[in-house]
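Heads up: the structure comes next, in structure tokens.
One chain of protein is taken out of this complex; the other chains stay put.
Naming follows writing order (A, B and C), and every chain is counted from residue 1.
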Amino acid sequence: MKLIKVDKKSLDQGIEKAKSAYRVFGPVKEKSDHDFKLLDKEQLPDLDFQNTRLSPKSVIYPQSQIMFQYSLDESKEDCRIMKEVENVTSPMAVIGVRPCDALSFPIVRRNFDTPEYQDTYWVKAYEATTFVGLACNSACGTCFCTSAGTGPFGEEGLDVLLIAEGNDFYVKPLTEKGESFVQAAGWAGEVESAAASKIEEMKTAAEASITATVDTDKLRDKTTLDLYDAPFWEEEAFSCINCGTCTYVCPTCWCFDVQDETCGKSGIRMRNWDSCMFPLFTHHASGHNPRDVKYQRVRQRFMHKLKYYVDKYDNGIQCVGCGRCIRLCPVNIDIRRICNKMNSFDAESCVCEATSS
Amino acid sequence: MKNLLEHTGIEPGRLHFSWISSAESTKFVDVVTKITDEVKTLDPANKKYVKTEPKVD
Amino acid sequence: MTDYTDKIKEIAKRVLAEGKVDMVIGFRAGTVPMMNQPHYAASAEAVEEMIWDSNCGLNLANYLTDKKGKIGIIAKGCDSRNIVTHVIENKIKRDQLYIIGVPCTGMIDHHKINAMFDKEILKVEESGDQITISGSGFSETVSKQDLLAENCAVCTHRNPVEYDELAGELVDEQADVDQYASVSKVEAMTADEKWDYFDDLLSTCIRCYACRNACPLCYCPTCFVDESRPQWVGKSQDPTDVRTFHLLRAYHCAGRCTDCGACERVCPMGIKIREFTKKLNKDCKELYGWEAGLSLDQRPPLDTFKADDPEEFIK
Partner (left out) sequence: MQNPYLPYPVRIDEIITETEDKSLKTFKFVFLNPEDEKKFAYESGQFGELSIPGLGEIPIGIASSPTEKGFIKFTVFKTGKVTSYLHSMKEGEIMGVRGPLGHPFPWKTLEGKNIVIIGGGFAFTTLRSSIVSILDPANRSKFGDIHVVYGARTPGMLLYKDELAGWAARDDINMNITVDGTDDPEWKYLKGFVPTITEEKAPPGNDDTYAIVCGPPIMIKFTQPVLDKLGYSHDNIIMSLENRMKCGIGICGRCNIGKDFVCKDGPVFTLSQLNEMPKEY
């Protein structure tokens, strides 16, 4: 597909222009960190960041989302009948999605958009969104995207890829949606003939700068119960405090809880992100809890990402290597360490090869 | 309790403690009347810590 | 403080070998800068992984809740005060514990240090009271005093209050620190300003409950936010519910909080959660002359009654 080159000023002008047709989200620095926010008029995304603290998943899948409303007023005809809330589905665009986070959307889609059921809230928002990615020229020490199915210039899940080069940006539309956004932004500009090879060089350099890796090659062929019963879980889970940080900052964690809230005679049914780290997540009304103990919940998180998902979809791991859980885990539980332990676990001898991350 | 609520911006006068025995019905009425009258004189704009329908994005 | 490491290892190996304890709870080096991992050692080999430096800010007393058997634990001033609180509250028995006391000169604040640099920090090294922070294309050496976590900067109980053995010489306690400067700043505000200040403070909260779960005081089998019958607080991102969680959590720590700062340290969003508990600590000090966890023999003010307890608030 064609390649365009724009300077920073045209890039910004284009983003501003696109706002007439799209609700535009982008990274904004608030307090000390970047997070994705809906951009106001005249507000530009701050593209000078390594990665945002929270992932862009909340653009499609907000932490709290109203699903239905109802009335408890007996005098009304629709008393106690759930009614759908009209969620806005006008076009959205997310600017500055890193390639790792971009891959999370097709991964999460496998959960929300299934042959049997479509999660209307997620699917409608996803379909309405154009993902404008930003290639990574400098990775974090905790990044391991190259061994998690993508890379700093990865294109999967994106509609447009931006590549920063000095004060200029290469614009690479990747899909029809992406073409439309580029048109709406009015981005146009010839590229030099050597552009393609230059981008290739930048890509190679960026990939080489990512030194952290995980080994995932043997996960698929392991027996689920062998890994489940592996002896290392209790030790690895020792430091865990069972907070929800890893799951909430993870771009591929999708679990939620459904809650009703009533105020006077009217109320709403809503969903909120939930976490497999919380005991309440699996607590039966009878009091029984199949994952009652901390290490069982830690095991669930890693087994889900690195084994159950692998078995269910046969399409890589449920992790994109963004490293957020490593950077933000309060007690330094490192998915790279656990992943390598799982990958190298030998049920016969019950040992993992020495691992480092 | 009162201190931290006020420290975090709840207007003084919105939380009240009294010691009333179960036998002191008239005192109870007097105190409640007095407090409700007092609270009514406060600026409704400061009625902050009241949950309505959840406000989420 | 890095020189404590060898002594800690020596003690840990000895008490394990003598059978005084089944495990020793301490830290091992983390995989990212300024992040050590709470860990336990049950063998001499595992002890080799142990480390002590200025990134051991988590409160290890948190790992004692409902533990059985004999446990060795590394404790700086605040940890030891929380161990005392655990003992007072019957969560663990003193004779189950072998406390390896660490006189502390303060822990550094990873939130603050990360915010000081635009670029990612790849390495943080410690030498005496100097900290060298470096990343791709930069390296800077800063006095540790300037990088201390806020609670450490105003700490007046650096030495363990309860221990079986020390891993180093007792240090001088800090004098002339205004423990409650941050509280006084808010106290000077109007009600509206206070409200807005706390609104802004909590605006980024994602309700991951790391603050609660890292807190050694928060050991309830079911936290009030998780109760469903009755449900005390909504579970969404509604600001009223977020504030209710933080306010009530703080109340549950009243008269028990040692200002160890674990809540702030673990917050992925860098929220200054101590702004709540600090006010209660100040009130406890002013109203009852109480600081939590200083003695095994004294009951906390909220579970004792004295005829002269202040009651000006009752009208």
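Everything that follows uses one rule, which is that a residue touches a chain if its C-beta (ideal position, glycine included) is under 8 Å from a C-beta of that chain, and two chains touch if they have at least 3 such contacts.
Note that the structure is a prediction, hence the values are computed from the model and not measured.
Asker: Give the labels of the shown chains that the missing chain contacts, considering the complete complex.
Answerer: Counted over the whole complex, the chain not pictured touches A, C.
Asker: With respect to the chain omitted from the figure, which of A:Glu30, A:Glu234, A:Asp260 or A:Asp346 is a touching residue?
Answerer: Result: among the candidates, A:Asp260 touches the missing chain.
Asker: Using the definition of touch stated at the top, determine which of A:Asp119, A:Asp159, A:Glu236 or A:Asp334 touches the missing chain.
Answerer: With A:Asp119, A:Asp159, A:Glu236 or A:Asp334 as choices, the missing chain is touched by A:Asp119.
Asker: Could I get the residues of chain C that touch the absent chain, sorted low to high?
Answerer: 228-229, 231
Asker: Where does chain A touch the missing chain, residue by residue?
Answerer: 67-68, 70, 72, 79-82, 84, 111-112, 114, 116-120, 123-124, 224-225, 228, 254-260, 262, 267, 269, 271, 274, 276, 281-286, 290-291, 296, 300, 303-304, 307-309, 311-312
As a convention for this text, only the chains that are shown with their structure count from here on.
Asker: Which residues does chain C have that touch at least 2 chains other than itself?
Answerer: 234, 236-238
Asker: Out of chain B, which residues touch more than one other chain, so two or more?
Answerer: 51, 54, 56-57
Asker: Contact residues on chain B for chain C in the complex?
Answerer: By the definition above, chain B touches chain C via 1-12, 16-19, 46, 48-51, 54-57.
Asker: Name, in rising order, each residue of chain C that touches chain B in their complex.
Answerer: Those in contact with chain B are residues 183, 186-187, 191-199, 234, 236-241, 243, 247, 250-251, 276, 279-280, 283, 313-315.
Asker: In their shared complex, at which residues does chain B touch chain A?
Answerer: It is residues 51-54, 56-57 of chain B that touch chain A.
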